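To start, I am sharing the structure in question, which I have written as C-alpha cells.
One protein chain is absent from this view; the other protein chains keep their places.
Per-chain numbering from 1; labels A and B assigned in written order.
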Amino acid sequence: MSGHSSYEFSNPVVKWLDSRLPIVTMVKAQAMDFPTPKNLNYWWTFGGILATMLVIQLITGIVLVMHYTPHVDMAFDSVEHIRRDVNYGNIIQKLHANGASFFFIAVYIHMFRGLYYGSYKAPREVLWMIGVAIFLAMMATGFMGYVLPWGQMSFWGAKVITNLFSAIPFFGEAIVTWLWGGFSVDNATLQRFFSLHYLLPFVLCALVFLHVWALHVSGNGNPVGVEVKSGQDTVSFHPYYTMKDLFAILVFLLFLFGFVFFSPDYLGHPINYVEANPLVTPAHIVPEWYYLPFYAILRSIPDKLLGVVAMFASILILFILPWLDTSKVRSATYRPRYRQLFWILVVVCLGLGVCGAQPAEGGWVIASRILTAWYFLHFLVFLPLLGLFETPKPLPSSISESVLAKQAAKSTAAAQPAE
Amino acid sequence: MSKTMNKIVKFLTTAALATTLASGITLAAGGGNKLAKDIDFSFEGIFGKYDRAQLQRGYLVYKEVCAACHSMRLVSFRNLSQPGGPEFSEEQVKAIAAGFEVTDGPNEDGEMFQRPAVPADRFPSPFANVEAATSANGGAYPPDLSLVTKSREGWHFPWYVSPFIKLVKGGGGAEYVYSLLIGYEDPPHGEEKEGLHYNPYFSTQWLAMPNPLNEDAVEYADGTKASVDQMARDVSAFMAWASEPKMEERKRTGFFIMIYLGILSVLMFLVKKKIWRDLH
Partner (left out) sequence: MAGACAGGREIGVTQLHREGLIIVSTMETTDSERRDFLYIATGAAGVGFAGISVWPFIDQMNPDASVLALSSVEVDIGPIEEGQSITIKWRGNPVIIRHRTPKEIEDAKAVPVADLPDPAARNANVADSADAADANRVVDGNEKYLVMLGVCTHLGCVPIGDAGDFGGWFCPCHGSHYDTAGRIRLGPAPENLPVPPFSYLSDTKIRIG
C-alpha cells in the first residue's frame, strides 16, 4: 500500500526489516497515524465490528470443519456430535450460527449508515461498489453455510433458492441440474456447497482488503459530509478510533454472547432440528431472517422470471446508486427531504422483512407489492429527482467548524464553560 | 432478577393474549391447534437448571413407555451420568446399559452379533430403520425424540409480539410435549377417524399415536406418585435435556463471560473517554 520508509526507527531490527519490507511503515501510516475526521459518530464503528465478525466467523468456521462431515448421511449427526461431544463444541457452533446473524446485523447498519450520510458519493463510488460486492459474497456464503447442518430448512432452503435459477430462459433447467450435480439437492450439492462455503470467506477477505484500500485512498467520509480540509479536521486513527472501535466491538459482542449463551436457537428455525427429508416439505419455508426482505420481493411478483429478476435487481441497484443520487450534498443532516425518504426506506425494508416471514397469501402479498414498489421507486425515481428539486440546508465550511459549533451549543445548553 | 424476568414474561404474555383475543386472530398460525400449556420448568431462565430427580424419573418414563416405538438415537448411555443431566452414578449407568442388547460386529466370521450395551453405546432404536418403524406403526413414523423439544414449538403468536415473547419464553418445545401427552380427549361431535386419535394440541388435531400414558404406568423409585400429569412433566423435562444436554454448562460459562465482558466494556469506555477528553 505505501511506498518507502518515511519514518525513522530507533530499533535496529525494525529498521532493518522496514528498509527491506516497509510493513512497519505501512502499519504505522495506515493503521495508526492515518488521519481520520474527528467527528465520526458511533455509526462509524461498524466497519471495525464487521472486521471482528469476519475474524470470529473464520476462526469458528475453521474449527467446526475439524469435526463436521459433509455427507448427507452424516452431516446432521456430525453437527449434533459437535454440540454434544466436542469440547466447547456447543458454544463454538452456536457462536458461528449466531455470528452469521450478527454479521448481517452489522452489515445492514453499516450499509444504512452509508445511505444516510451519502458515503457512496464521489470520490467513494468504488469503495461503495466493493462494499456491495462484499454484501453479495456474504449472502452467498451465509446461504451455503445454512445448508451444511442438513436439517429440513437447510435442504428446502437450498432447493428453493437453487430453483431460482430455473427461471433463466432456455438454460434454466440445465443450470439448476449443474448446480445440484444431480436431479435434486443431494450429496453432490452438499459437498460442493461445503467447498464453496469454505472458499468464499477468503474471497471475502480479499474484497475486504480492497474495501479498506479504497477507503484509505479517499479517506473516511463523516457525518457532516464536508471533505477534510486541514489537519484541524482530523485526528490520528490510533488511539482515538482504535479505542472507540474497541469499545463498540465489546458492546456488540455483549449482544452476540447474550444470544449465544442464553438464547442460542432464537434466531434459527425449529424445523432445522429435524434431519433433511427430500420427501416431505415443511409447512412454511422461510429463509434466515437476513434474507427475508429479498424473499418478500421475490414472492411479491407473480411471474417466476420477473420475481427472480426483481430480487437480484434489488441488490444490484446498489451498484449504480452513486449515479442515481443526483444531489451533491452527502449527509442527510443537511437534506431534510432526503432524510424523510431515508427513514421511510428503513421502514419499508423492515416491512419487507416482516412480509417475507409470513405465508404468501392475502394482505401480505398486497403489502409486499406496495413495499417492493416503494423500494424501487426510492432508488430509481425519488433519488434522481430529489437532487434536482431539494434545497439543502447550508453546510458548515469545515469539519472543525461544525465540531466547535456543536461544542458551543452544548456549553450554552449546560450554561457552563466546557473545559 | 429472575422475579423481574417473570414479571416481564407475565406482562408480555398477558398483553399478547389480550391483543390477540381483541383482534380475533386465531392463535395458531399452523393448523388451529391449541397453545401449549405454560409450565414453569426448572430449566427456564438465565439461571435455570435441570431437576436431577425429575430427569431420572423422566428417563424411566421414556424407557418404559416411549422407547417402545420412538428412538432417541443421538443420546448415549454415558450421557446419563455426565454433569448437567440426570446424573445417574456411573455404576447405575453401567447397569442400565447392560439391560439393553445392541448389535455389534462383524466378528471374525463376518457375522453381526448381539451383546449387552455399554455406557459408550447410543440408545438402541426400537426399529432397524425408518421404513421398519413406519410399517410397524400403521404408516406413521414415530419421530426420533433426540431433539424433539427443539424441533417443535408450543405456541404461535402474531408477528408483532412473537419475537418478544419467544425471546423471554423460548419456543415452548417442552411445554408442547407435555401438553400433547395430557391433551388426549374425546373428539368433538363424536367424530372418528380410522387409526387416528384426537388431540387438540397436535398440529392437525388428529395423530396416529394413541394416548401413551395411564395412571401408574411406571413405578418411580423415589416414591413420587406416577400420575399422568407427573409423568408428562418428567418425560418432557427429560426430552428437553436430551435435546440440549450442555445447557447448564452453557449458561454457567455465559454468565461468567457476560460479567467479564461487561466490566471490560466499562473499562474500555473510560479509556476511550479519557483519550478523547485530552483532545479538546
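Criterion: a residue touches a chain if its C-beta (ideal position, glycine included) is under 8 Å from a C-beta of that chain, and two chains touch if they have at least 3 such contacts.
Keep in mind that this is a model prediction, so the values were computed, not measured.
**Q** Taking the entire complex into account, which one of A:M32, A:M66, A:L316 or A:A405 touches the absent chain?
**A** A:M66
**Q** For the full complex, which residue in A:L40, A:M53, A:V79 or A:I92 touches the chain that was left out?
**A** Within the whole complex, the residue contacting the unshown chain is A:I92.
**Q** Which chain A residues touch the hidden chain?
**A** Counting over the whole complex, chain A touches the hidden chain at residues 59, 63, 66-67, 81, 84-89, 91-92.
**Q** Tell me which stretches of chain B touch the chain missing from the display.
**A** Chain B touches the missing chain through residues 76, 78, 82, 118-120, 257, 260-261, 263-264, 267-268, 270-271, 274.
Convention: only the chains that are shown with their structure count from here on.
**Q** CA centre of chain A versus CA centre of chain B: separation in Å?
**A** 35
**Q** Can you list the chain B residues touching chain A in their complex?
**A** For chain B paired with chain A, touching residues are 29-30, 46, 74, 79, 143, 146-147, 150-153, 159, 166-167, 170-171, 173, 203, 243, 245-246, 249-251, 253-255, 257-258, 261-262, 264-265, 268-269, 271-272, 275-276, 279-280.
**Q** Taking the complex as given, what residues does chain A use to touch chain B?
**A** So the residues of chain A touching chain B come out as 38, 77, 80, 83-84, 90-91, 94, 235, 239-240, 243-244, 246-247, 250-251, 253-254, 257-258, 260-266, 270-274, 283, 354, 357-359, 407, 418-419.
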